[in-house]
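Only one protein chain is missing; all other protein chains are in place.
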Amino acid sequence: MEKLTLRRIGNALMLHYVGEITLEITGDLKRLLDAELEGDEVATVVIDLGDVSFMDSSGIGFLVSVNTRMRSAGRAFFLYRLSPPVEKTLGLVQLLQFFQILSDEAALTAACGK
Amino acid sequence: MEKLTLRRIGNALMLHYVGEITLEITGDLKRLLDAELEGDEVATVVIDLGDVSFMDSSGIGFLVSVNTRMRSAGRAFFLYRLSPPVEKTLGLVQLLQFFQILSDEAALTAACGK
Amino acid sequence: MEHAAVKKVFQAISHPGDSRKLAKEVVEYLAREHLADPDALHDLDIILTEACANVCRHAYGGAPGRLEVRLGVNPGRWVELEIVDWGKGFAGDARFENPGPDSEGGRGLYIMRMLSNHCRVDRRDGENVVFIHKDIGATQWKS
Partner (left out) sequence: MEHAAVKKVFQAISHPGDSRKLAKEVVEYLAREHLADPDALHDLDIILTEACANVCRHAYGGAPGRLEVRLGVNPGRWVELEIVDWGKGFAGDARFENPGPDSEGGRGLYIMRMLSNHCRVDRRDGENVVFIHKDIGATQWKS
């Protein structure tokens, strides 16, 4: 873990991570997000990937698991800002169309319902 | 929850919270920290209270519980930067001497073992 | 609250977030209409937050329930607060002492007592009342 910031904006939870997302930390991230989602009424999760310097397939697995969890509960899940290495990894496995990606701050603000 | 940042510095986990620490979020904070401490080898926890605008007795309870947990596992727990309202609340219940408080960045750096 | 020139009642349901909101609402009213001193306001904020959190956690066995704050103000002299619930009521054991440093809880009533001049818990006609009287120096009021 390098630096993780969780921020609440209305009913949205915004997760921002600075560093590499690999096997080393995906377990931690899953546990933290589970803890946070259990706590109260989070309607939307946004993960900011703009400062992720490297991501492997366990990072992809983490994103897919959050997506599944949120969708099956009728909630929203978005990615925000993809760093070039993240974009490359997601592109390789053809998931750039699968996730909902917020392209700019206006889209972010709209998604957070403010 | 307003804004929580978790940062790893060596074996130390630094928790920084911006906002009020009251009953509304102490449950969340406990769960998040439990999740993080379970994950791997955190030898030291530092909680930065410099941007806490208000703290009630459930916040005190949270700090005491982290202290007990870390101490009983032979690990270190420090507070860093007390905002005036936090200092007042901890002073009221005579806990300013009880916790180990890092007074400046040099002390913080030393506590994080770097 | 015999001599209060101003009386006002605030109500909420005791969810964790709403309890804190109710405390803030009362403090904001006081800041707007009566009190200038930030320390006095902060003291009242803590007292109210502790008392409302107690209703949230203890009065209705953890479930949400009715929560009321009755405010009395004698401008230039004092503020009185009654934090009221209709739940199970205080057991005989309401302690106003500071527990040991390792204790995770049990500091709420102690804090309310420390920040006020009188602090009392009562049960009357099905209402559980935490009564607070706080004298506030003449210079701490709005002019």
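A few notes on this one:
A, B and C label the chains in the order they appear, each numbered from 1.
In the analysis below, a residue touches a chain if its C-beta (ideal position, glycine included) is under 8 Å from a C-beta of that chain, and two chains touch if they have at least 3 such contacts.
Computed from a predicted structure; not experimentally measured.
Shown chains touched by the hidden one, complex as a whole: A. Summary of contacts with the chain left out: across A:A73, A:L92 or A:A110, the touching residue is A:L92.
With the whole complex as reference, residues 20, 22-24, 54, 56-58, 60-61, 64-65, 68, 85, 88-89, 92-95, 98 of chain A touch the missing chain.
Assume only the chains that are shown with their structure count from here on.
Of all the chains, the one whose CA centre sits at the greatest distance from that of chain A is C.
Centre-to-centre spacing of chain A and chain C amounts to 41 Å, using the average Cα coordinate of each chain.
Not a single residue in chain B touches at least two other chains. The multi-chain contact residues of chain C, meaning those touching 2 or more other chains, do not exist; every residue touches at most one other chain.
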